[in-house]
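Removed: one protein chain of the complex. Kept in place: all other protein chains.
Our next item is subunit A:
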Amino acid sequence: MMMASMVANGNRDGRQGEALVLKGVDPETCMIVFKNHWAQVVKILEKHDPLRSNTSSNMAALGVIGLSSGGPMRFGGPIPGDEASAVQNYVEHMLFLLMEEDAGQAGAMGPILEFVVMENVMERLFLWSLRRQFTDDMKLEQLKMYEMIVGQARQPLLHHKPVLRPLMMLLSSCSGTAGPEVEAELVSLLNQLCCVLAKDQSVLELFFHTSEDQGAANFLIFSLLIPFIHREGLVGQQARDALLLIMSLSAENQRVAQHIAENTYFCPVLATGLSGLYSSLPTKLEVPGEEWHCLHREDWLQMPTLVQFLNSLEFCNAVIQVAHPSIRDQLVSYIYNGFLVPVLAPALHKLTLEEVMTTTAYLDLFVRSVSEPILLQTFLSFILLHRHENVHILDTLVSRINTPFQLGTVSLALFQTLIGLYCEDVMLQLILRYLIPCNHMMLSQRRVVKERDFYSVSAAKILALTPSCCSPEHSPPPLRQLDSILWSKGTDNSPNTGTMETEESFLEEDGSGYSCVIGSEIYLDVNYLHYLYNARLGISSCTRACQVWSAPYDGEDPPPEEGRQAQTTTDPAPTNQLELEWDDSYDAGPVVPPEAATAESSRPPQPPAAEPPKHIQEMRRTAIMLVKGSYIEESDFQDDVMVYDLVAKKDARDTVDRRRPSRETLPESDMDSEFNLEEDHFKVSSLQEKDEVPLSNGLSLPPHPTNMEVNSSEVTKGSKEVKAHVADHNSNLQSPLATEVGDDLMDQYEELIRTLGSDEAGTGGSSHVKTVDKEFRNPVVTPMEEDEVDFSSFSVDTPELEKQHSSLFGTKLRSGSTRSHSVPFTGPFVSVLLSRLENMLDNSLHVNLLLTGILAQLAAYPQPLLQSFLLNTNMVFQPSVRSLYQVLASLKNQIEQQASTKKDFPELITSAQHCLLARESSLKGQDHKTSNNSPPPQPKTISLARTEVFATVLFTEFLKELAAIAQEHSILSHVPMEE
């Protein structure tokens, strides 16, 4: 008791007072005092010692026994209080003397320390406390005593076993059952010991040996710290700091590394601890509002469990950063197999939308929190490569972008994070792998991939999509007028004749050495300069980051052919079709990655299901409920598929209801038409229902010489024959490899379009081909329509075409996917992004901000394959490939249509611009805390529900952003590296 109080109070005042007292005292006197005190102590000790003449090793053994039995009084009667306090008094003084003693000459022990070592003072004192009631208070007292002498002694004490060993015994006696105070003190002492270790590695050996003496090949101080890894608060922090010190030790010390990796549960505890902490996180987040899409600092700071998880994750990150590779690899492996796969993967596939959304937000936060490349790689390979119930996590995540609920927004935010990593592997899996084969473009276009846009042609074409209601000439937005006024201040010339010119000095700030002088008209769109500036920054940093990539992705490296081979040789396992549904309404990409389709095409065809699988029935039921407006997400959401399907329904419904009259041929029964993608069974039924589509497309089907008797009235009958016919053609296939067929096909197809497309005289065959061509070029193609195209093409006399399409169709049937490998496809991610973009006018503002943000992020990547696909408006793509430009063009048309039908549209646009402007300045204000020009007062408030108005404003700004990126690419991507 007294010692504790002495330590507590005396640490500062008492000790310093003592030090002052001791200052003038010569060492010999100190030694004498020390010995006298000790003699007094020994008297009392021996009086109560049942075994008078014991050796230290016996005592050690007894001590251990005492520990294991909980350490109550075992010898003799109770020790009188006055004797106990007498001992404490003496010890208190002795310890002061010990701490104040200087080391002897040449690092030898001082005389007091030597005496302590010889007489085994510390161990005997420890046993004395054991003999008394070894309460928490007692432990606390002892721990503080050691903390004090270890921290403040003027000579190294831990080198000496008689000091070290009782310390170890004390430490191990404190593990396990102690109360929080003792734990705190224990961790504090352990932390201190680790600091000593980090400074002086020679002690390390002793720590190991001492452990061995104890009978366990245990690195005790390390093992004692492990239980505190995931502890919250100061204790946990101190423990983790201490462990980190040992981790950096391990990097240099093979023995420590080996011990930790082989003899301790450090890595498993750390990794499974993550799982434990994860399980205590809320499974459903209370989201503040509809626009919420990711966990920010201020969000998670209010969630103690999440803070705790992030602390542990951060600790893992730090360990991986500093630890020996063997520990690092082990930890990474445990995190993968002990947390990501068994915990996070199922969590990402929970049953309700809210839960799944929450998990996605967590995953996004985790990826953002991790900085160490190897840990990041662990997370990324989980996302990119792990399959949960046969479906890649990535595929699932991508498909969720398309959900209309908050899950879609949160998923978008996750992808924004992923794309912002500048990680080659991510970009490869998301997009580049689909672009490498170059079959999304016409063969002749391959050389265009690397071509430079000298004259900003693409930028001009993109900006030409600016809706007339937003054109700077027609209705100058409020601030542009303001700009004009400000701009004309500098000159007294008549604004009509004088041309303004500005020197944008900020363009020089990035040190590129260029000066940019822009001669401009008075209505120069000033904010376009900002877009250019941002584009330059974005592209520059992206380009720099991508220097570590393995290939330039320029259409030559990796070579298109090899890319294809690589795809076919790996990753052969087929994806479960039914789990995945991208938005099939347009791009109708393969539900499986191309390679999977190819691999599967060599398998025997699946027997058609006798009746719809249960979950499809379920899906249909839910879909109907949604359509009727009675969908309740909590209770009915059972499967992602349902959600994706619902979205498709919703989209289709919206389209019919409102604003896409161009899409005349919508499936009558869109429920069924969806299902045909998966099951032959459904395909047939949908064909039956869609018999008038060929007519509405203006196709006239000439009689076919083979068994196909197809006309508008007999499709029902014909559908069976279709299958037979397909089988015929499959057996006639020359090439066994789908890839080769695909290659051929594309070349021939291109050739065909070239030769036949120019032929104006419509003979039966050529006019049909033209129709097919037109059909393919039409960006708005429903899966049904495509099927019809395939279907009707059987009747064409042209042998090549027949063969091609039959092979296409055959692949489809066998793989069960909507499109075979040979059909150009730019990947599900691009497909989904563009689909959502196409719905821009219906999307809420924040969804559009995310979407356009992601697309701009992608556009800033310097890889020619990506650049040419997203930004090169001159590129000729395969007819079935939907490009960003096409989507933008269709959006422009939608907007023009809205503008022409709504009288107050221009007014609303102005209000929305003001609204967004006010928002931006308030953001700026928050960011910089500077008072900048306050925005002009808003003339009118506008409800955010007018999504089409906000989308129009945003669309116009997005065009500028893209154009600016295109322009900067034309410069930056071609500046020689030395520049």
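Convention: a residue touches a chain if its C-beta (ideal position, glycine included) is under 8 Å from a C-beta of that chain, and two chains touch if they have at least 3 such contacts; residues count from 1.
Going forward, contacts and distances are computed from a predicted model.
K.L.:
Which choice in "Thioredoxin domain-containing protein 17", "Auxin-responsive protein", "UBC core domain-containing protein" or "Transmembrane p24 trafficking protein 3" gives the name that UniProt lists for the one chain left out?
P.N.:
Missing chain, per its UniProt entry: "UBC core domain-containing protein".
K.L.:
Out of A:S129, A:Q155, A:Q429 or A:Q445, point to the residue that touches the absent chain in the complete complex.
P.N.:
A:Q429
K.L.:
Hey, which of A:N253, A:S275 or A:S381 is the one touching the hidden chain?
P.N.:
Final answer for the missing-chain contact: A:S381.
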